[in-house]
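Worksheet: one structure, shown below.
Of the protein chains in this complex, all but one are displayed in their positions.
We just call them A, B and C in the order they show up, numbering each chain from 1.
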C-alpha cells in the first residue's frame, strides 16, 4: 500500500505544483472517523474551468489546498459502514460532497447538502467549500461512499471508454443540468453561451437529448470548430452584430426555446466589447436570447468575486436586465448541478454508444500528474483541449 | 340595447374620469371583424394594483384609454363563430388577451400570446398592450370568447359568491401562480412580500394549498392585520431587523421554502430604508429569504419605468444580488400569470367553500362606477380595501 | 436499560398475542452489524388496515413475527455511524425500510428499495418483506437511521400533537401519495373509495391540499359520518345506484378529476353486490369514476392472495375494465407510498395547525399494548376507530 500521495497543490495565484502529501485516511475534514468512506486510487482526474477561478484568484482558497473535483477511481479501501462497494470497483465521484442524510440530499438536491459544508449551502472537493481535499492526486478519500459513488458495471468496458466516462464526475452532468433547467427537450432550439469544455458538453448533451437547432456562441474559432464539425451551429461573438440578429440568421427566429449560460461572471461583451470584462454580459445575453415562454439556465458561476471590476461585483451584485425580460415570463435557474441526478443515465448513454461525438467535441487530452501545472497555464490561455490527468498511467493512449 | 357605454378613462397622470364612449363592437383593435368575440355586460370590475402604475405614470398609456382588466360579466351578444357560450351566461374574463391559436397559447402560455399584441409578447385589456379597451365600464368586447372565458356553472350560486369570484379574473390566479412558480405545496413554508390585494390573495392561496407557516411582510399594519387574523404570520418591514432574522424568529429557520415578490419595482427598503424607493429591494428580499433548494416567484411587475430613480431603472436594468444567491441554486420565475391555467380550479374551490377567509382577507368593497375615480385616489394612498366596481348595481350589499 | 421487549406477535390467523421477546440489537435481519442503526423506545404504534391482511391470512407471514409498521419513538441508542440523531430525539419511522444508498432510494423511490428485501422490490417492518421486526412493541431497531427517520423539531410540542403526528409513519403520507398519483391539486374534484382509516386520511389530505368537492364512498355509515361532519360528501355504496350517477347527483358531473382506491382486493360490489367479495371491484370503480384526462391512484393493496375467490386472484391476476377506460386516456398509479417523500411537509402542516379536522376524522383511540389483541378483533369487525398503541403510557389522555 502507498504511504504518500502525490497531488496538485495550490501555492498561490497562478502557482500550482505537484507535491507529495500524506496518504488519505477514512476521516472527515474535522478529524472524525468516517466509517461510511472509502479510499480511491485515482484513474482519471480532470482540470475544470472552475479550477481556473482558483488559479486566477477569483475564488480564494487557502495555500496548500489539494486541487481537483472531477475524479474517477478504483476503490482500494472501504470503511466499516460501506455495504455496497468492494475493493477493485471502478467508480465516478460526483464533485458535490453530499451526505445522503439531510433534507436536501433526501430530496435529490445534493448540490446543496446541508451538512458537508458548515459555512455554506454546498460542498465540493478541492474548493474552499467544506475543506475537502481535492483529487488531482494519486489517492483520495470520499465520504458517504455507498450513497455518492457511481459504480461502472464492467471495469474493462469502462476502461475502454474512460475518456468519456471521466466527464461524468462534473462537466457532462453539469452541462446536462443546465439544459434541463432551461427546459430543453427533443426538438427544442437551444443557445449555448460559451464553447469551453462545459459549453461543449452542453452541445453534446443537447444532441443526445434530441434538440433540433443547437447554436453555440464564443469568440474562439478553434473551440467553435469542435462543435461545428459535430452537428452544431456557431456564432462568433466578436462580430459586432446583436445576438438575436445572429440567432435569427440561423434559425429564422430571433430567440430560442432554451438558453444556457456556461460562462459566468468572467464574461466579455459582444463585438466591440469583446475585449471588455463584463461580469453580467453572459447572463444578460442568455436572458435576451430566450423566447417568451422559454427558460434560461445559468451554469456559469456567479458570486462575490474579489477580482470583479466594481464594488457591487465584489459583493455579488450584478446589473441584470430583469425588467427587459420580465414581460417574457422568464424562468431562470442557476447554481451547481446535482450530479447524482444525471450521472447514471448519462453513463448508460455512453456505454450504449449514444454519444459518438463526445470525445471529438471535448478534444480530451490525457496527461500525467507532472504535466498538470503546465496544463493549467495552457487551459488558462484558452486551449481548446480538455485535460484528463492520469496519475498512475492507467489510461490507454 | 344600450347605445353608449360609460367607462373609466385615463386622462393623464392621476386623472381618471368616467366618460361615455361608444358601445363596443365585435371588432378587433385594428378594425377587423371578430366572429369569435362576444359583448359582455359587466357585473363586477375591480381596480388592480397595476392600474395604479398607469395612474401614477410609471406605465405610460395613451390619453383616452379605457381602464380595467379584472372583469366578470354577462354575455349579451355572441359572434357567429362562438359555439359554446350563450346570451345570459355569467363569465370571468382572464386579464391576458389570448388567441388560443398560437404556439404559446396552445402550450397553455396564454400570458405570452404571440398574436394579440403585435408589439410585445403579451397582451392585456386596459393597458397599452395591444390596444384592447379595458373593462371598468358598463360593456366590453372580448375576443376568442369560447377559448378565453370561464363560465360559472350556476348563475344564482355565482351571484351569491360574486365578491370572491370577481377575483378570478386576475389577482387570485395571479397570486396562486406566484406560489406555483415558487414551488409551494402542502406543508411548505412561505414568505409573501407585500400585503396589498395580490399579496393578500397570495396568503389566501397559500392557505388553500395547505402551506404550513405563511409569513407576510409589509409596512402597513392595517393590511397586515387582515392576514394575521386569518391564520398568517406577519413581519413589519419598517423595523430595522434583517428579514432573515425576522423569519427565523417566527419559523426557527432563517429562510423559507417558497418566497414570492408581490411588490415589484415600486418597492422600498427595510427599516431605515423603509421610506426610500429601491426598485430592486423586493426581489432581492425574496431571493434572500428563499432557502437553498427552494424557489422564488416574482409576480410584482418589473420593466423599464420612466419614474425609476436611476437611468438603469428607466431602461429596465436592476442591481440584483444574483452572485449572493447563486450558491443556493436559485430558481426564479417571473412575469404575468397565465390566468386560464388556474381560474377553473380556483372557481371550484370557491364554489365548494374552501376559502372561507378570502373575503375577509381581501376586504373587498363594492362601489359604483361613479365612485371609481375616488377609489383610485384612496387605493393609491394605501387603502386596505379591494375595490370592486359594480357598474349596473347588480351586486347585493 | 430494558432487557426484554414486550411485543404484539402473530401466532396464526386471527391470533395475535402480546409476548416478551428479546430486546433489539443494532443488527440486520441476517445478523450483520448495523452501525447506521438506532434503537427506539416506542411512543406510539398504530394498528393498520394492512395488519388485518396478516391477521386474516390473506398476506401470509411466519408464526412468531413481530407485528407493526406505524411507529413513533424516542431514540435510546445510536450506532457508530449515526451522525445526525441523538439519544432523546423523538422521531417518526417511515414504514418502508430503505437503505438510502441504492438506485431507487437515491431517486426518492424508497418504497422500492433494492437492498432491504432480497426477495422483492420493497421492504417493510412487521411484514414478511425482508424479515424486519415490527414495532407494535416497547422497543425496536431501525437501520439507516440518519436517512430514514424524521425528527420532530420540538419534543414537547410534538407530544401535544402526538395523535396526529403518529399518522406520519404510514397512513397520512400514504393517503396523500394516492392523491398525488391521482393528480389532485387545489380545486380538484376527488373521489375516495373507502372510509377506513387510510381513506379518511385521504379525505383529510384532500382538504389540506385544497380539493373542492371531496366525495367518499363506503358502506359503513359510522365511518362516512366521520368525514361528512368534516366537510366531505358521502356515497353509500350499498345503495343500488351506479357510482357515476351518485357522483353526478352531488357534483353535477358523473366523473371526478382524481379518484383513489383506498380499498384494494378485499373489495365488495355496489348495491346488491355489496355483500359479495369482488377483488376487482374497487379499482374498476375508481377507473370508472375518473374523467377523461384525469388520473387514478391505487393505494389499496393488490397481490397474489391465497384467500382470493378465484385461481386467477390467488395468482394476482384480476379482470380489469381496461378496455372500457382506454378511451379516457387513463393514468393509473399504484403501489406503496414513499413515505419520506411527504412526511416532513405533512409534519409541518400538522405543527402549524393546518389540519384541525384530522383527529376527528380519524377518530383515534389510544390503547395499551395489552389491549392490542382486542383492538385487532374490533378493527377487523369494522370499527370506526383508529387504534394507537401507547406501550409506555406516555400519551396524555
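What we mean here is this: a contact is a pair of C-beta atoms (placed from the backbone, for glycine too) under 8 Å apart; a residue touches a chain by one contact, two chains touch by 3 or more.
These numbers were taken from a predicted model, which means no experiment stands behind them.
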Check: shown chains touched by the absent chain are A, B, C
Given A:26, A:123 or A:208, the residue that touches the chain left out of view is A:208
Contact with the hidden chain, among C:243, C:298 or C:389, goes to C:298
Touch assignment to the omitted chain, from A:260, A:347 or A:375, lands on A:347
Out of C:111, C:218, C:233 or C:385, the sole contact with the unshown chain comes from C:111
Listed in rising order, the chain C residues that touch the chain left out are 103-104, 107, 109, 111-112, 114, 120-122, 181, 265, 283, 292-293, 298, 301-305, 312-313, 315-336
Chain A positions in touch with the non-displayed chain are 153, 176, 185-189, 205, 207-213, 252, 342, 344-349, 351-352, 354
Residue list for chain B contacting the dropped chain reads 33, 35-36, 80-81, 83-84, 99-103, 106-108, 115, 146-147, 340, 344
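Throughout what follows, only the chains that are shown with their structure count from here on.
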CA centroids of chain B and chain C: separation to the nearest Å works out as 41
Chain A and chain C have mean C-alpha positions lying a whole-number Å distance apart equal to 42
Touching two or more other chains in chain A are residues 103, 107
